[in-house]
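Of the protein chains in this complex, one is absent; all others appear in place.
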Amino acid sequence: MQKMRNILRLNRRLQVGSILILIFLIFGLVLPRFSPYNAIDWNVVPRNLPASKVHIFGTTSLGQDTFWLLTFAIQNSLFIGVIVAFFSTAIGVLAGLTAGYAGGVVDRVLSLLMDVFISVPSLPILILVASLLQGKTSLLTIGIALIVFNWPWPARQVRAIALSMREREFINTARFSGKGTLGIVVYEIFPYIFNWSVANFVNTVLVAISTESALAVIGLSSVQQATLGTMIYWALQYQGILGKKWYWIGSPVVAIVILFIALFLASTGFAEYSAEKRGRQSA
Amino acid sequence: MLKLRDVKAYYQTPKAVIQAVDGVTLDVFENEILGIAGESGCGKSTLLKVLYDSVQPPLKIVSGELTAEMKDENGQTVLLGPGEIRNHWWRFISYIPQGSMSVLNPVIKIETQFFDAISKKHNLNNKKEMHERIAAYLKELDLPVEVLNSYAHQLSGGMRQRVLVALGTFLHPQIVLADEPTTALDVVIQKSILLMLMEVQQRMKNSLVIVSHDMGVHYQITNRIAIMYAGKIVEVGPTEQVFNNPKHPYTQMLIQSLPHVGDRGERKGISGRPPSLIDPPKGCRYAARCPFVMDRCRETSPELIEVEPNHFAACYLNEMKGA
Amino acid sequence: MSDLLLEVKDVTKSFRIGGLVFGTELLALDHVTLSLDKQKPSIMSIVGESGSGKTTLAKLILKLHEPTSGDILLDGKSIYSAEHGLDHLDYLRAVQPIFQNPFETFSARKPVETYLYDTALKLKVAKNKNEARDVIAAALTSVGLDLNVAKGKYAHQFSGGELQRISIARGLIPRPKLIVADEPVSMIDASLRMNIVNLFLQLKEMYKVSFIYITHDLSTAYYMSDFIGVMYRGNLVEYGASDEILTNPQHPYTQLLLDSVPMVGKKWTRDIKAPDVELKEYQATACKFAGRCPFVRDICRETKPPMVTIDGIRQALCYKPVDYEPGRTTVKSETIAAS
Partner (left out) sequence: MRFARFLVSRLITYFLVILIGMTIVFFVPRFLPSDPISAALGRITSSGSTMTPAQVSAMRDTLEQLYGLQGTLPEQYFNFMSRALLTGNFGQSLSFYPMPVNQLIAQSLPWTVFLLLTSTIIAWVVGNFIGLLTGYRSGKWYSKALEGIAIFLYPIPYYILALVLIILFVYIIPVFPISFSVKGKPFSPEFISSAIFNSILPGLSIIIGAFGWWILSMKALSSGIAEEDYVNFARMKGVGSGTIMRRYVLRNAILPQITLLAISIGTIFNGALIAEILFGYPGLGTLTYTAVVQTDYNLLMGTISISIIAVATAALVVDLIYPLFDPRIQYR
């Protein structure tokens, strides 16, 4: 019975995660289209209004409607998260595959690079970059910096998988069936890596948003654009807590917590679900 | 002395019930080496788990009796049933596993793994004295004592297996169960370990039960042999008699299919595949592959009958000859 | 075009274990020379314990590793150097492998038949899918299987024996001259093993293909092969026709192996010596078996024994047949002192 309940539980974790992410996608991508005003501009609405039917979450002391500001913030945060996750997973998988499969000096150099980029703390350098650009930092530069520090995590894992694959006998069978190295990497090794990299992609979205908003909270991300982090930053700058403006400070905090749990559930749920499926298939 | 009477032990998983051991009646006598032979999936390892009373879900004993006669400190015979035997693990009955590398804890010394087996239940817990006793026993088996102070990765495959034999026998248990003890080893080391097992058994006069798929191993060291096929014992008897005069078609085919150095005569493998143990066929399980199959074989499953003094076989052919 | 199908010329292979700085060298193959002629298809068994180098030799012949020194020729052409050696496609059409674990031979993620179609099409045995289907059907029938039995099925839907037959069929598609089988039957139950072994014998005649059979099992080696090479710690210690080698072994190690095999019908003798010293023996320069050999003499420990030829065709890497006289490398079997 334990096995059956296990599979159900996994699906539940995957389902919960994906439903929550779907809600956030609607929140972040669909709703901003309907925003009556450009949520980022100041003094578009009267300041410090309590929650009401017109302004569901009230307004900020900068004259912005909190609810619509939140939708813009989610949109930008998701935008950064997906871009960074896509590129770092792509680069990571590529580097991991070449290191794992090529072996020899290539492997030694690449895995050394991975270890170095993992052990160097990314935030101090991001702070250096952001402070020098003095707030003119666009989301793009932040994105690039995040990619530089995130690709080694998937690379390490993919390299481990590729290394273990290389020893497997069916790789030799493929070679003796006339398959070239490229054919082997694409048709034999990639199916094993694909599921894992989807789970890693979702997880990297989480890491990217978290790092970006960390920078934003200390005012080093592009404070002009609305992201979950900058929203918290402005709330703190204008005494969001002292002034008990719970909607203004609270909504991004709660949004981050729910979004991150959703992303985590989806990524671990999917990883275990695919392992389960593969397990059943070759039981 | 261990007695099994028509024991059925099944693996109950949500997907299916696997009838791994399906009605086995077997005795393990004192001062003998009993071989359990059979190919992969015949249930011999499951039977060993039942004998050792280490039955955990999803494996469950569905029916039948298992009784063990243990001689306690002052020589009285105590009867033990399933669930009670496990309280006397290692002193009354011990177990020698197969995989030598993965069975020893890689990060603690070999000596600690000896202490683990004794200290708790056997009130021998001052380290100095225990070390002496173990070191002395290792000398008896001419094993280097430094083994105690080293780790598993420092030993060769053969040495690790010898340590497992020493570990399983140094409390002088009355019954020792060995699950394919030498399968993972090279032929030269295998011989030295099998000889070691024989010497230990002869010195301790206890019962040694060896599970192996290699008929040659059984021929060389066992006094009695039980042949298993698809969850049942199809033939059991003194090794000499079973090999010289096999009474079950499966045993005959198995022995006949083994190539010998020095004899190039044509050897035939058995056609077909063993039946699935999820819904085994009615009647004799070997019927599908047996060249002498009769209608009767497909209806009912033959019982073990005594065809020669304590040489049993489960096949209707013997009844006709006998009648 | 030489009259030798396969020549292994003085091949040595050493692996570096451990890192760049402190790693040690492990000598897996130590100057091995042997060959397989072309008159008629034959089966050569390479017998030895684990660590004897038999699998390394198979991997070298299968071009999965490169030798540290020496060369391997197929039909007189080196299989390694691309320019004047054998072109890789021709090599693939001439040499095919059979692996030990049938369940590892095929990926769990792809239907088994994709490998069959790849072999047929990529090795240019068939021009299109239909032609490939016929070639595959023929190969499968020759191993006792039917094409639609394998249609669209994955590896876990077959038994070990069936998978091994499919693996053999795949190897037969390009009608190779040589099949290198690394322990092909050790994972198959004893009772079913003989079906595959007999299949090898049939295919040898039917496809006129030679086999190199790597195994630790002397009995099957004796049963099915024409020649046997015995390997010990990277050296070929004895080579010759299989019925002579195993019935009248000249090298003490072959004798030790024979005495240790648990054979039905012949009880063991008790006296064997088997220390577990591993690494030290590798470095020992002279005869590597000296540490365990009952006939060892000083000469065996100091100088490397020559490869002695007996009656022109048999070979043994040992002083005993030449009565420990250095320099003598040929002898007649009658004159060998009764051991």
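By written order: A, B and C. Residues from 1 in each chain.
Note that contacts are C-beta pairs under 8 Å (C-beta built on N, C-alpha and C of every residue); 3 or more make two chains touch, one makes a residue touch a chain.
What you see is a predicted model; the values in this text were computed from it and never measured.
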Statement: Where A:Leu31, A:Leu133 or A:Leu163 are the choices, the one touching the absent chain is A:Leu133
Query: Which of these, A:Ile19, A:Val54 or A:Leu112, touches the one chain of the complex that we don't see?
result: A:Leu112
Field: Touching the absent chain when the full complex is considered, from B:Gln12, B:Asn105 or B:Thr300
entry: B:Asn105
- request: Go through chain B and note every residue touching the omitted chain.
  value: 52, 54, 86, 89-90, 95, 97, 99, 102-108, 112-113, 116-117, 120-121, 150-151, 153-154, 167
Query: Which chain A residues touch the hidden chain?
result: 2, 112, 115-116, 118-125, 127-134, 136, 206, 210-211, 213-214, 217-218, 220, 232, 241-242, 249, 253, 256-257, 260-261, 263-265
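In this text, only the chains that are shown with their structure count from here on.
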Message: Roughly how far is chain A from chain C, centre to centre by C-alpha average, rounded to an integer in Å?
response: 52
Sites on chain C touched by chain A in the complex: 62, 64, 89, 92, 96-97, 99-101, 104-110, 115, 118-119, 121-123, 154-156, 167, 170-171
Complex interface listing, chain A residues touching chain C: 168-170, 172-174, 176-179, 187-188, 191-192, 278, 281-283
- line: Counting only contacts in the complex, chain C reaches chain B at residues 49-50, 159, 161, 189-198, 216, 218-220, 222-223, 243, 246-247, 256-265, 267-268, 270, 272, 274, 276, 278
